[in-house]
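Omission of a single protein chain aside, the complex is shown with its protein chains in their original locations.
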Amino acid sequence: MEQFFAVLFGGIAQAAVYSIIAVGLSLVYGTARTLNFAYGGLYTTGAYISWVLTVGYLGLPLWLAVLLLIPILFFIGVAIERFMLRPLRRGKNWKVTAMMVTLGLAFVLDNANLILFGAVAKPMPAFIDGTVSIFGVAVSAYRLAVLIIALLIVAALELFLNRTRFGWAVRAVAQDIQGARQVGIDVNRIFSFTFGLSVVLTGCAGLLLSPIFLISPQGGWEPFLKAFVIVVLGGLGSTRGAVAAAFFLGLVEAAVVYELGASWTMPVWLVTLLLVLMIRPQGLLGRGQTEAAG
Amino acid sequence: MLSVRHIDVFYDDLHILHGVSLEVGKGELVGVVGANGHGKSTLLKAVCGLVPVAAGDIVYAGESIRGKPVSHLVARGLVYVAEDRRLFPDMTVRENLLLGAYLDRGRRLEQDSLKRVFDLYPRLAEREAQLARTLSGGEAQMLALGRGLMSAPVLLAIDEPSLGLAPKLVDTMLETIAELKRAGTTILLVEQSLGLIDGIVDRVYRLEEGIIVDETVFASAVKPAAHVKG
Partner (left out) sequence: MTETHATMTSASGATKSPARGSDLIYWSVAAALAVAGMLITDSYVQHVLILCFLWCMVAAAWDLTLGYAGIFNYAQIALFAAGAYATAMLTLKLGVPPLAAITAATAITALLGLAIALPCLRLQGEYVALFTFSVHLAMPPLIQLAKGWGTGGTMGLLGVPPIKIFGVTLGPMNKIGWYYLALAAAAVSVYVIYFIVLRSRTGRAFVALRDSANFARSLGINEFKYRLLAFTLSALITGFAGALYAHYTSVVTPKILGNEFILLAIVMLAIGGIGRFPGAVLGAFVVTILNELLRDAGTYRLLILGILVVLTLLLLPQGLASLKDRLLRPSGKRKTRNTGE
C-alpha cells in the first residue's frame, strides 16, 4: 500500500509537470492554430541548455541558470514563430507547411543535440535530496518540490490569463482572431508571445524532469506525445481542460505502471488518444472543431 | 475624413472591387448599399485594414492608411463592427466590452465608455456577467456595437447591423446609430437595402458588382446635436 501511494504520488508530480507542457501546447494551438511538432525537441533542448549552464560547463548555481534559461527559451520561441511560422502563414497550405516545418525543426533539434551532446543520457542533479513524510508515507522530496513548483506555475498562468489585459488579449485571439484584430490587438505579437511562452514552459518542464528521466536527444518525443493526449482529452485550446486532463491521465499512468509495468505506458497513452479522438474529439472542455476565423 | 480612391481588391484570383472611390466627411453618416455578393463587406474590410488593397489608396484623417495594420487604425479611431459580430464567445459581456478598450485610446476613457454603453443598452448591463455566446441575436449585435464604441471611435464602420435581427430590433438599432451620429461620430454604414437606411443617412453609394454605380444625397433627417461642432 505504501508503495502504491509512493507511485501514485510520483504520478501526480509528473502529471503536474505534464500539465505545464500541455498548457504550452494548448496555448499555441489555441491562438495560432499551429501544432508544434518540435515541442518535444524544445523540451529536450531546454533540459540540455540548463545542463550546460549548470553541471555541464558553466557550473552556475541552479537559480541563476533558471533566470538565464527563461529569457533564452523565450527568445528561441519568439524567433521560431517570427522567422519560421509567420512567413509560412502567408502562403496557401499554411497549416501543412507549418506542421512540416516544425517537424523539420524537431529533427534538426534531435540531431543537433545528438551531435553536440552525444547519445548517452546526461544526468542532472536534483536540487533537493531525500524523502519527506506525507501521511506517514515516505515520498521523494524532489518530486514534492516539483509538484509544488508546477502548481505554482499553473496558478501563475491562470492569473495571467484571467487578470491581466494582455492575458485577456491572448484569450481573445484564441476565441476569435478577427474580433481580436478589430479591437486593436496586434495578433502577430500575441502569436510570438504565446509561442515564446510555450517554449519557456516546455523547456522548464524539461529541466524539472531531468533529474528523474535524464536528458537524451530523443527523450522529448514521449512527453510530447503525452502532452498531445492531454491536450486532446482536455480540449485543444482550453488550458483548464489541459490541467484537469493532465492529472487524470497522470494518475492513470501511475496505476498502469504499477499494475502492468512500464512497457505498457506508451501503448496505453496512444490507445487513450485514439479513443478520445474517436469518441469525443473536442475533449472534455474543448470548444469543438470550429476553425478560427482569418 | 475618409477618402477611398480607386481601390481594387482581390480575393485569391477573384477581382471583387474595381476602382472603387468614395468620400465620407466628418460627422456624416454615409451608407453603402448593394445586393449580397457585390462587395459591400469587402469594401468595409478593405477600409479597415482587414483585407489587402491591391491598387489605389485610402486616406483617413489626412493619412494614407493603405497597408497599415488594423491596430494602427484602431489607435486612430477607425473602428470596424463586423456583420458576423466577431464577439469573444467564452468571455463575459463585460470582458468583451473592456477588450474594446484594449488600446490606450480607449483605455483612458474606459469607465466613461462603459457607462455610456450600458446607458445605451440597458439589456447589456443586465447581462454583464454572462458569456457572450449565450446572448440572443439582438443582444449580440448590441454587444458588437458597444464593443466598437469602447474603442472611442472617430469613424465607425458598421457592416449590416440589421443582419439576422427582427424588424423591431432593426429599428432600434438604426435609431441608435443615428443617435451616435448626432453625438458626433462619423459613420460608414453598409446595408443591403436602401429602404432601411434612407431616413438616417446623409448620402448613399450603391455598389454593384464591385463598382460604385451611383451616389445619392439625402436631406438627412439626422442633424448633429447643437453642441457638436460640424
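As written, the chain order gives the labels A and B, with residue 1 at the start of each chain.
In this text, a residue touches a chain if its C-beta (ideal position, glycine included) is under 8 Å from a C-beta of that chain, and two chains touch if they have at least 3 such contacts.
None of the values given here were measured: they were computed from a predicted structure.
When the missing chain is restored to the complex, the residue among A:18, A:142 or A:228 that touches it is A:228. When the whole complex is considered, the residue among B:7, B:51 or B:197 that touches the unshown chain is B:51. Contact between chain A and the absent chain runs through residues 29, 33, 35, 37, 83-84, 87-97, 99-101, 103-108, 110-112, 114-115, 177-178, 181, 187-188, 218, 221, 225, 228, 232, 236, 263, 266-267, 270-271, 273-274, 277-278, 281, 289, 291, 293-294.
The rule is short, and it goes like this: only the chains that are shown with their structure count from here on.
Put simply, the C-alpha centre of chain A and that of chain B have 41 angstrom between them.
Chain B meets chain A in the complex at residues 48, 50, 69-71, 74-75, 79-82, 85-91, 95, 98-100, 102-103, 105-106, 147-148, 150-151. Chain contact summary for the complex, chain A toward chain B: residues 165, 168-169, 171-172, 175-176, 178-186, 287, 293.
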